[in-house]
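Note that this complex is displayed minus one protein chain, with the remaining chains in position.
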Amino acid sequence: MAEVTLSNVRKSYGAVDIIHGIDLGISDGEFVVLVGPSGCGKSTLLRMVAGLETISGGEVRIGPRVVNDLDPKDRDIAMVFQNYALYPHMTVATNMGFSLEHRGGSKAEIAERVKWAADILGLAPLLDRYPRQLSGGQRQRVAMGRAIVRNPQVFLFDEPLSNLDAKLRVVMRGEIKSLHQRLKTTTIYVTHDQVEAMTMADKIVVLNGGRVEQIGAPLELYDRPANQFVAGFIGSPSMNFLNGTITAEGFAAPGIVLPLPAAAQVHTGRKAVYGIRPEHFALDENGVPAEIILVEPMGSETQVTMKLGETLATGVFRERVSLSPGATIRVRPDLDNVHLFAADGGQRLN
Amino acid sequence: MKAEFSPRRRVFLYGLLCVLLIPFVFPTWWMVTSSVKPISDIFAFPPQLVPERYDWTTYSKVFELQPFVKQYWNSAYIAALVTVGTMIVSSMAGYAFARIRFPFANAIFMVVLLGLLIPSEVTIVPLFQMFLKAGMVNTHWPLILVPIFGAPSVFATFVMRQFFIALPAELEEAARVDGLGRFKIFRKIALPLARPALASVAIFTFLHSWNLYLEPIVFLSSADKFTLPQALTQYTDAYGGPMWNIQLAAATLTALPVLIVFIIAQKQFVEGLAHTGLKG
Partner (left out) sequence: MAVVPQTARPEGRSSSSFWTVARRDSLAGFLFIAPQLIGITLFVLIPLCLVFWYSLHEWNVLANTFSYTGATNYQMLLEDPNLPSVLGATAVFSAGLVIFNLSLALLLAVLLNQKLAGITIFRTLFFSPVVVSLVAWTIVWGFLLQKNGGINGVLLVFGIEGPNWLREPVTAMISVIVVQVFKNVGLNMILFLAALQGVPNELYEAARIDGAPRFKQFRRITLPLISPTILLTSIITIVGSLQVFAQIAVLTQGGPGLTTTVLVYYLYQQAFQFHFFGYGSTLSIMLFAIVVVLTFAQWQMRKRIVFYES
């Protein structure tokens, strides 16, 4: 297996820069998720590692080798594509063994490898079928089988679950994760879905506009987002933001003053953004007033859209309280989970 | 405009279709039946829709008067070579134009497309001179080389390009990751998937070559080199008038095999020619 190192990697089409110098170290056996909104460059970055896009600047290493000028086939990587890219004219077994055929494996060797991979993924009964005879989840599994059969140094996944329905996505998420725990192969996984990123990754790389916003473990990103972009991107429903000023009395937002953690006092007088996740509001008699706009009961929890002063905010409450639009409730932000960001640039303050 | 019809409307529609069918089907019927009528009956009045007397000697005369077997073979092998050659040339070029990035690709494609705009009649005079200089007049080379490499194959290239453009890029990328080079991607991935398009190309190329008339009569001058369309018109009497029943027998022998293949594989023919569509 291998580590993957990106140093100052750039990509430009003509005068347009798509990737602006990315540094990233991935250690052996790590599961790294590249996440970001569409157009952030995450797929391009993955394809540069794969060798499907040329590298305009910087260096990509797989293990000790610089692979910038190597063909995909010489990089010892395997890739799972968004639409699976199964060869429609070949059976499952041929699809899975195809790459080995071109690496000079003997027939028996290939059959053994294919069987090994098929057993892991529960594909053994499907080996003689054609891709069109398979369900979406099965195709997904064949695509994974095709990747693991070669025992490559690195797995690359390009939004592999985006074509599955919500239920199957959860199942396959689990399967990919347990496959990784079993094989311990270095994996780079691209998704736009932050839930996938949170649940699967050892390490998340949040990309935006071709730049890295933050690199860290899932909970690190959730607990201490480095900036307002990451704060808003990670977590669902997403974090509430209120614009205002830090004062001695608290955070003065339009029409309301919110309580601040004590440590925030060093920034008194500064314009800032107050961030609080929906799940970090508690119902409390002594809290701040909030007018209820919309109530959405989910069963396990209740999502409430409310007005904090003049700003709309979302709250999520586990308690079953009867709330109705127009009423005013009192809520208390959990001070340990209040995030403050600079009003200009959005960098974290506390 | 699909809707269920009342019985009266349905009868009307079937009737209309049958009447319209006459000029499409009757000539073929007339060709086959007249070819076995004795010469005295072919212009009989009233017209005999079914032959009253049969004269099968017309068919033996077809073979006696001209080297018809040789001519049949000429048409068949030329059409087969042209079909296979065109499939190779056009699938390669179509693939490159659709899939490979190389310098001047668009400019070269425009030049190639010029072939679509130039009826072969425009270039027949210089082509004749070129093949004359090369000593290839009254050989089959012009009928083989020009369709495979020249203007007629441009249309096939265009059809193949349209097909390859629609092929998902991911398949090729997967093949690259799996260790295939350009040529292997073409041969193992792209070409096997292009079978429907190749079938269309094969059908219209074969028909085109099988029907070619101007080129054979320009390039070929001896009877044993003739192709079928040219041979058909050669069954004439001493005054140059057509020997109708023999011409019709030869025409039947020319048309019927293709017609039978068509009836068997009509779905592939119709759909193949529909989606490439454009030449007859």
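Observations on the structure shown:
Residue numbering begins at 1 within each chain, and the chains themselves are lettered A and B in the order written.
Convention: contacts are C-beta pairs under 8 Å (C-beta built on N, C-alpha and C of every residue); 3 or more make two chains touch, one makes a residue touch a chain.
Predicted, not measured: the structure shown is a model, and the values here were computed from it.
One chain is not displayed; in the complete assembly it touches the shown chains A, B. Checked against the full complex, the one of B:Val62, B:Val82 or B:Val146 touching the unshown chain is B:Val146. Interface note for the absent chain: among A:Ile120, A:Met144 or A:Ile176, the touching residue is A:Ile120.
Of the options A:Gly39, A:Gly105 or A:Gly250, the residue whose C-beta touches the omitted chain is A:Gly105. One chain of the complex is left out; on chain A, the residues touching it are 51, 54, 65, 69-71, 73-74, 76, 100, 103-105, 109, 112-113, 116, 120, 150-151, 153, 182-184. Not every partner is drawn; the one left out touches chain B at residues 1-5, 10, 13-14, 16-17, 20-21, 23-25, 27-28, 30-31, 34, 42-43, 45-47, 88-90, 92-93, 95-97, 100-103, 105, 108, 111-112, 114-115, 117-130, 145-146, 148-151, 153-154, 157, 179, 182-183, 186, 207, 210-211, 213-214, 217-218, 228-230, 232-233, 242, 244, 247-248, 251-252, 254-255, 258-259, 262-263, 266, 269-270, 273-275, 277-280.
One rule holds for everything that comes next: only the chains that are shown with their structure count from here on.
Centroids built from CA atoms put chain B at 56 Å from chain A. Chain B meets chain A in the complex at residues 168, 170-171, 173-180, 184, 189, 192-193. By the touch rule above, chain A contacts chain B in their complex via residues 50-52, 71-73, 77-79, 81-85, 87-89, 98-99, 102-103, 146.
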